[in-house]
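Note that one protein chain of the assembly has been removed; the remaining protein chains are unaltered in position.
Per-chain numbering from 1; labels A, B and C assigned in written order.
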């Protein structure tokens, strides 16, 4: 932490600031210029609220010197985290595709779509059995029945399963059916849930919150890592801005930023980011070009009958075409898919 | 719902759109101009995803005609909701003050501060026993022990208690100690929690999410109302914007907007909105002038030792002064405090 | 400036960073902890791009120690800037009201409204003769004819005039008719215009840009001050956020923040901030309570015929009522109006 004193800070104020810093356990280095005094406070105190120093008399500004996350940081670990599930690896040169409907709606539907996912060469089947819906009057998901048929469909077609867990008490149930827990955008700062997920050994895909900075997102990953689960991947799915022609604003620059700051793999979800089918393919291509380690894409063969988010689902034939295009782009940047 | 067809929409496309609308259960009114065809789709379907129509061939645009919330809407109910707890009423001309520390830290601390709250004439003691912290390394709250001592302090000084519930499994425990459940900003779209809180009969203060529109906020209130709990108040606590000189941006215009759209009372929290002690008093004054029905303000007598958010806490003497100022402003706009 | 070296920065890298800093003219103070090395670079270089240091090898982070504005800063000047125009002062305990239509539309209109402004006891007549409109097909203002009749109306009723200047070549013309230049939100970073306005001695009201941070806003004020014009007031008029129920988000916390960081007076414009007549009065009250030195409010007696922004204009009778309410609130916080 670096503490900048006000130009007119008195000797007493400076001493008081130093005493506080020492009481909090920091080592102190003082630099006096002609106008400015700067105090370097050395010592890693994750979670320390720097405003505690900022409000002391005589203090002008305070800056953290270290990032607030530790285990999620690139410094913490040599090389990239690679998440292995069965014979699939996420975080290598091989880009992994996840696809499926927004919500599991029926046995027939999920088997039809699992078939498409397998045909395309994608490895992971997505689908929600418990759905976070902004309206209490909307379809809320099939629950355990949905989990069962999705597992069956995935097994039939040799796929892995990723599905959302929304509440602590659902963890045990969902763990029986899924290979990857999805933590949704609205739960990114549900700290109790993060801790409990951290106590499991099931891989987790942590979606970025609508208004979460990359730093807060990595702090939420830290919750899971700090509780013992190191199988965390991050999923960019669009943030909230003033723009209304798209559902959210797809922050693709988060991909290279995460790769610089952290060792964790990054998934990109162009379906939620754009909200409209016609924009999904160009944004999926862009995500691969930007360096995503995995893509999650919604598909549906009868989008106008979908119980949730049909308008952003690709048709199976369009998905199959897209996968071919993604393969070429992956190759162009030295990766496989 | 109003459906605008494209200028060049074919007769077949128009008929197909009408068929879809009828299948979804809407009544249809068609207007044909020289260039534009407009279809009015009458029928209230809360939660209907209008993108389902927007993606049909020949459709240019679709607008909802009704707000998506129903029970939270001003149309739903004559007059304002008044929440009665003991001899306190929230939602009348009398402005109610809630104050206390961010977190319950010790018996001594909470008793000292409860005394200040009572002395100021404020009616409700706030304090967190379970704390949502962005860092896993920060103080996470005293838990049940904190609830117990806060209840004791409130009882000692004739105050009500408001405290945060973060998880479904905490409801039963916290209900024993609190008069009002606080639902935090990060849980505004924790729909499972909203439903369970809706099943209780304890009044709820629902904080606005950092990136929540007023409409989404009212939809979250709708979850609680639709499950049977009509004692809901809304709390504006700042939204996330690009500005960094304040912790959040205090959206005070939300107060008159809510009063226009809904019958529910509005609380304003200038402490979280600004994040710095020096800005709390002017923003508290502004909130009263803007029409807030209640204010929630953080106080601490040793803010530099506070375990959470000390920098935004007012000192007791400053709080006492502020309350006197608020009384005068309340009177100036024809209310009491 | 404070430079934080990476944990593993080599001696050569540290020396190279120091050399760069010295070449840029900074004095250096070095602090070495066990893990971290911190370099304090002393010397005020307004406008220095700190990213120049941030990209050097071995550097982890860089922070500015001083704010980038100088003459706009509270440190620069004892006491508050008070702008005197005729017998009016802006920046004292007396709150000054500016009111009038969005656009000057006719002689009759502006005289009718100037009469209302005078009757209310307000001192300054607002009105646009050159209008920034987002559509090329919208009314663009009456031009010089509009300036003439506004000046005549103001003189008739003993009022001052504030009107917008949009282009450098308009300065000379508008200066003949106005007492205060308004610099609009869309021109807040029109640096050429700021400089030329800085070369005049006419007082300026600088509106905050839709996406401008408070720091950028003060930097734009700095352009005017640095060119010799010290009569600058700042006008908060709402920023752009994701919220759609209001036209903009009125950032009232900017008022106490500006008062803390700068000596310049602050005007608040609740009309543009909210965009709807019904929200103007509560937000005007809140702005006074938050500490605004002046308010700018749009009024119109035939808002449905207004050529621009009629929907946000108060009716004369509502304005007269509002002024009475504002007087009481001003008094409640120890000011006059």
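By definition in this document, contacts are C-beta pairs under 8 Å (C-beta built on N, C-alpha and C of every residue); 3 or more make two chains touch, one makes a residue touch a chain.
Keep in mind the model is a prediction, meaning the values are calculated, not measured.
Trainee: Based on the whole complex, identify which of A:17, A:232 or A:283 touches the chain you can't see.
Mentor: A:283
Trainee: Quick one: which of C:73, C:189 or C:230 touches the chain that's been left out?
Mentor: Candidates C:73, C:189 or C:230; residue touching the omitted chain: C:189.
Trainee: Tell me, which residues in subunit A touch the chain that this view leaves out?
Mentor: Spelled out for subunit A, the touching residues are 211, 213-215, 239, 241-246, 249-257, 260-261, 273-274, 278-279, 282-283, 285-291, 325, 328-329, 331-333.
Trainee: At which residues does subunit C meet the chain that is not included here?
Mentor: These residues of subunit C touch the chain that is not shown: 20, 46-47, 49, 51-52, 54-56, 68, 132-140, 166-169, 186-187, 189-195, 209-211, 216, 219-220, 222-223, 226-227, 240, 275-277, 303-304, 306, 308-312.
Trainee: What residue numbers in subunit B mark contact with the hidden partner chain?
Mentor: Considering the whole complex, subunit B reaches the absent chain at 2, 4, 7, 27, 29-36, 38, 40, 42, 44, 60-61, 63, 65-66, 75, 240-242, 244.
Note that in this section only the chains that are shown with their structure count from here on.
Trainee: Tell me which chain's centre, taken as the mean of its C-alpha atoms, is farthest from subunit C.
Mentor: A
Trainee: Report the inter-chain centroid distance for subunit A and subunit C in whole angstrom, where each centroid is the mean of the CA atoms.
Mentor: Once rounded, the distance between the two centres reads 38 Å.
Trainee: Indicate the whole-number Å distance between the mean C-alpha point of subunit B and the mean C-alpha point of subunit C.
Mentor: Centre separation, subunit B to subunit C: 31 Å.
Trainee: Between subunit A and subunit B, what distance separates the C-alpha centroids? Give it in angstrom.
Mentor: 26
Trainee: Hunt down the residues of subunit C that sit against at least two other chains at once, touch-wise.
Mentor: In subunit C, the residues touching two or more other chains are 241-242, 244.
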